[in-house]
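If you scroll down you'll find the structure; I have some questions about it.
One chain of protein is taken out of this complex; the other chains stay put.
Order of writing sets the chain letters: A, B, C, D and E. Residues in each chain are counted from 1.
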Amino acid sequence: MRHFAVLDKVPTGISGFDEVAVGGLPAGRCCLVSGTTGSGKTLFAVEFLARGIAQFDEPGVFVTFEETADDIRRNAASLGFPIEEWEAQGKWTFVDASAKVADEAPTIGEYDFGGLLARIGAATRRISAKRVSIDSLGAIFSRFPLGGVVRYELFRIVAGMEQLGVTSVVTTERISEYDGVSRHNVEEFVVDNVVILRNYLAEQRRRRTVEVVKLRGAQHRSGEWLFTIDPERGLVVIPMAYIVHRPAAASER
Amino acid sequence: MRHFAVLDKVPTGISGFDEVAVGGLPAGRCCLVSGTTGSGKTLFAVEFLARGIAQFDEPGVFVTFEETADDIRRNAASLGFPIEEWEAQGKWTFVDASAKVADEAPTIGEYDFGGLLARIGAATRRISAKRVSIDSLGAIFSRFPLGGVVRYELFRIVAGMEQLGVTSVVTTERISEYDGVSRHNVEEFVVDNVVILRNYLAEQRRRRTVEVVKLRGAQHRSGEWLFTIDPERGLVVIPMAYIVHRPAAASER
Amino acid sequence: MRHFAVLDKVPTGISGFDEVAVGGLPAGRCCLVSGTTGSGKTLFAVEFLARGIAQFDEPGVFVTFEETADDIRRNAASLGFPIEEWEAQGKWTFVDASAKVADEAPTIGEYDFGGLLARIGAATRRISAKRVSIDSLGAIFSRFPLGGVVRYELFRIVAGMEQLGVTSVVTTERISEYDGVSRHNVEEFVVDNVVILRNYLAEQRRRRTVEVVKLRGAQHRSGEWLFTIDPERGLVVIPMAYIVHRPAAASER
Amino acid sequence: MRHFAVLDKVPTGISGFDEVAVGGLPAGRCCLVSGTTGSGKTLFAVEFLARGIAQFDEPGVFVTFEETADDIRRNAASLGFPIEEWEAQGKWTFVDASAKVADEAPTIGEYDFGGLLARIGAATRRISAKRVSIDSLGAIFSRFPLGGVVRYELFRIVAGMEQLGVTSVVTTERISEYDGVSRHNVEEFVVDNVVILRNYLAEQRRRRTVEVVKLRGAQHRSGEWLFTIDPERGLVVIPMAYIVHRPAAASER
Amino acid sequence: MRHFAVLDKVPTGISGFDEVAVGGLPAGRCCLVSGTTGSGKTLFAVEFLARGIAQFDEPGVFVTFEETADDIRRNAASLGFPIEEWEAQGKWTFVDASAKVADEAPTIGEYDFGGLLARIGAATRRISAKRVSIDSLGAIFSRFPLGGVVRYELFRIVAGMEQLGVTSVVTTERISEYDGVSRHNVEEFVVDNVVILRNYLAEQRRRRTVEVVKLRGAQHRSGEWLFTIDPERGLVVIPMAYIVHRPAAASER
Partner (left out) sequence: MRHFAVLDKVPTGISGFDEVAVGGLPAGRCCLVSGTTGSGKTLFAVEFLARGIAQFDEPGVFVTFEETADDIRRNAASLGFPIEEWEAQGKWTFVDASAKVADEAPTIGEYDFGGLLARIGAATRRISAKRVSIDSLGAIFSRFPLGGVVRYELFRIVAGMEQLGVTSVVTTERISEYDGVSRHNVEEFVVDNVVILRNYLAEQRRRRTVEVVKLRGAQHRSGEWLFTIDPERGLVVIPMAYIVHRPAAASER
């Protein structure tokens, strides 16, 4: 059985996820990671960069909006990632858009996306970054009442990332676990690759799943996969579920 | 039992689909292919052209909005379709509307549909195309807040395609699998032929179905049909489901 | 048991339907036929005229908006209705409003309903038509954001048809099978007679039903009745369902 | 057990309904009759006047908006009510607001309710009417986008009717059988007495029920009561349901 | 087991309700009574004043908007409350805001709440009222499209009532029994004490319940309690339900 001539894949290094994504995220492309609050978007974005540095020596740029660089540093430290050390080594750099947001009153419907792209580009070149995480566009997109504008700007950001040659992760917000798509009803359609993190209540308990909804031009496993957030290992996608439900031979998408 | 004097049909060449559509898509008409993100719209649009060339030697024009021609080329390559080769042979040509979108800031409520139709017409004449795929109108329609305008413009595009004499596929976006119709609530009503691709979660697993909702003036099988995306053969509508559920003699619509 | 002194009824000639409508549609009145896409509205409107000519020698006017006269001709031909022949004999005539729509850019909130009524009136007088089908108002009504305007214009069209003395069928669009009413939330309330065509998915299969929701001042059977679209006979409402579920003696509404 | 000192009641004469309303509708007050299309609102409004004349010799005024006086006359005739005869005898008179609607283009947000009230008042005095039916306000209210305006105008009409000293029925439209309230979300709250007619699909069949939702200051039975539309007797609320479900002694509300 | 040092409570005198509210409504505070049409809001508001006079000799002010004072007088008479007598004795007085509404066309977004508060204040002082019922704010609030304004004005009314030193009941409208909150989505959050009256259809029959949703700073029983409207005793909350479902010892909230 001949397989697709897949796009090059970049292993995320996130435990178990690369098996679901059949090798990782498409190299040089952008992946949307969408989820409700607390579903693990920031953790995914952080691990994507951190494991890139720790396991594959690929420098990364982390773009924040509402959380400060310090928040991310501390958060990552709790998972054993020495961000400050990596910053000193020129392996990790922050583009902190959050300061800007706080300084000045926002004008609804305005944001300098061109300037943002320029700053990300500069940071990328400075440390020769291979990975970029943008977490999250929710704050900025909340200013735009029209889905059409959100769609256009997201398209520009994705195109910008791909022109930089980096593999990138962009997080966006979902309002409910299973209904509809992301907040502005357009996000998933714009981006080549989409991962959804879910965190749903079933009989008073939370259950986390990850799903690769699409990888344009590349193979991936379908359906929801259980994961946990382990104090030691961070995001851990559970391969047991895979083994139980599906024969290893099958390679459906 | 006398059968309808059906419209001429153009076999798509998509495995199993032409059985559901009882011969293929109506010749010289436009077909709307609608689905949620990752449901297989682009794959359908690509295969429609590629199989046209490979199996029936019918040249085709592929119109893209958000994905670049390169994205489509690479994607198709993974399914074994040598698009670049076909471009060199004058059998496949791209009308790449995506570049335009990225260059300039969009003005909400404006898009030069007349210009687009002219470009598609020129490309069609240049390679004597018999098939056109337009994937997807979602990006442009997102700019129009009013269903009435979307309806009118979609009507114009469909009319334009039929005046060119080509058999065409236009993809649009659905927000949910089973509720309502396409994004702007009018798309399905405007176009003569409608195919819906679904990709729904059932107990954590994805299941894909295709349904021919209507072919104006032509026979087709009704209901949802399972399909998979095979690494080797692309979209494969499963005839087994047909055999099990329905006696071969029945020809209901 | 005395029965209602019913309005005169015009048999549609549609197989099985006149039994459900207890004789047919009220003579000289307008009937709204509403349904989702592909539910059979156009087929109903076509058969209403075609059977009027074939079985009762009543000439008819067919008003189209988005489908062209040629589309309808070809579609009808597949059901064995020789529309062109009838046109030549002065038994069928088209008022083709679709051309107009395509020529000029629409101005939202504007449409010359007076002109349309005049054209329908002229056509009716020219061939002494007894039946008129208007299929469908969806395209024009999409331009009006306010239910109040739709309601008023639909009221005017219905009043215009009744002043012409014809029995008429007007089709409108529903967005979902069972929730609410037609697209603009007012259509059913305005018209004296309402028929709903449904086409719902149940376990991956489509099932078609027709329901006479009301006939003002006239008897009809209540509830949903199964129908199929037969290649030879067109719309066929299934009398079996009637026999099984209801004693023939009962004449409830 | 002492009973409420009830408001005077006017028996409607509608078969079985006066038992549910414990004597009829409150004298000199207005009652809202609300229902989906085809639920029987017009029949109720017609019977209320017709039985008032036939059984209690109380003259009545019928106000129409979208249906013409002729429609009502013919409809009533089928139920054995000789409206024209009564008109000649000065027992029934129409205030036909429908003509006005058709003559001139409507201006959204404008309607001369003062003039309407004056015309109803004049008609009432001319024939010394004791009952007024207004069927239906839906057409006029569709012009007002704001619930607040609808509420105020409905309030004025109700107040106007009560100043005339007549017992009146006003019909309004509901969009769905069980969810929410009437079309504009305010109607039921404004009027002292509310009756809802339902006509719901259960397993492809229609079932009709009537419910007295409230009678301010007066007793009534609660819950839904089955009714049928009998060719001979018109609306027939079925007392069997009453006998089976409730002990005759209980007098709950 | 030590109990909360509860706020002073004012017994409403409504049969069974004071047990649910553990003594009655918080003294000197305002309580929101919300429900769908016919749920018993006006009855609650009337009984609150009437039982205050009859059982505790506390004069009361009744503020009406859409119902006239005469409506309330007659309604109360049917329950055996001699309002006119009490008015003569200076124990009950009406502030009739309904007349004002009917005289003049309303300007959307305007209402003189300051003037209303002044009139209530004057009436309160004139008869040394201890209780005030305001029934219902729905009519006025319908004029305001923005929840923010409704919230602010309701806040002002509540504050005004508390400055007068009276214990008050304000009724507002709910659109559905179990979904969401009151009509404007803010009412329950503004007021210290909230009671919901429900009247839901279960298998064609109505069932009434009352629930104390919150009493800020005071104990109350939780959950829904059945009640009936008794011709002799008015609102009767059924203590049986209490006895059956809960051990008398438990005092949870």
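Observations
Convention: contacts are C-beta pairs under 8 Å (C-beta built on N, C-alpha and C of every residue); 3 or more make two chains touch, one makes a residue touch a chain.
Since this is a predicted model, take the numbers as computed values, not measurements.
Among the displayed chains, contact with the absent chain in the complete complex occurs for A, E. Checked against the full complex, the candidates A:12, A:42, A:133 or A:167 give a single residue touching the omitted chain, namely A:42. When you scan E:161, E:175, E:194 or E:235 for touch with the missing chain, the hit is E:194. With the whole complex as reference, residues 36-38, 42, 66-67, 71, 74-75, 77-80, 101-102, 105-106, 108, 136, 138-139, 142-145, 173, 175-176, 183, 201, 204-206, 228-229, 231-232 of chain A touch the missing chain. Even with one chain removed from view, chain E keeps its contact list with that chain: residues 1-7, 146-149, 151-152, 155-156, 159, 178-181, 185-186, 188-190, 192, 194, 209, 211, 213-214, 216-219, 222-225, 245, 251-253.
To be clear about the criterion, only the chains that are shown with their structure count from here on.
Least step count on the touch graph, chain A to chain C: 2.
Counting every residue number used by either copy at the chain B-chain C contact, under half are found in both chains.
Between chain B and chain D, the centres computed from C-alpha atoms are 52 Å apart.
Taken residue by residue, chain C touches two or more other chains at no position, since every residue touches fewer. A complete list of chain pairs in contact reads A-B, B-C, C-D, D-E.
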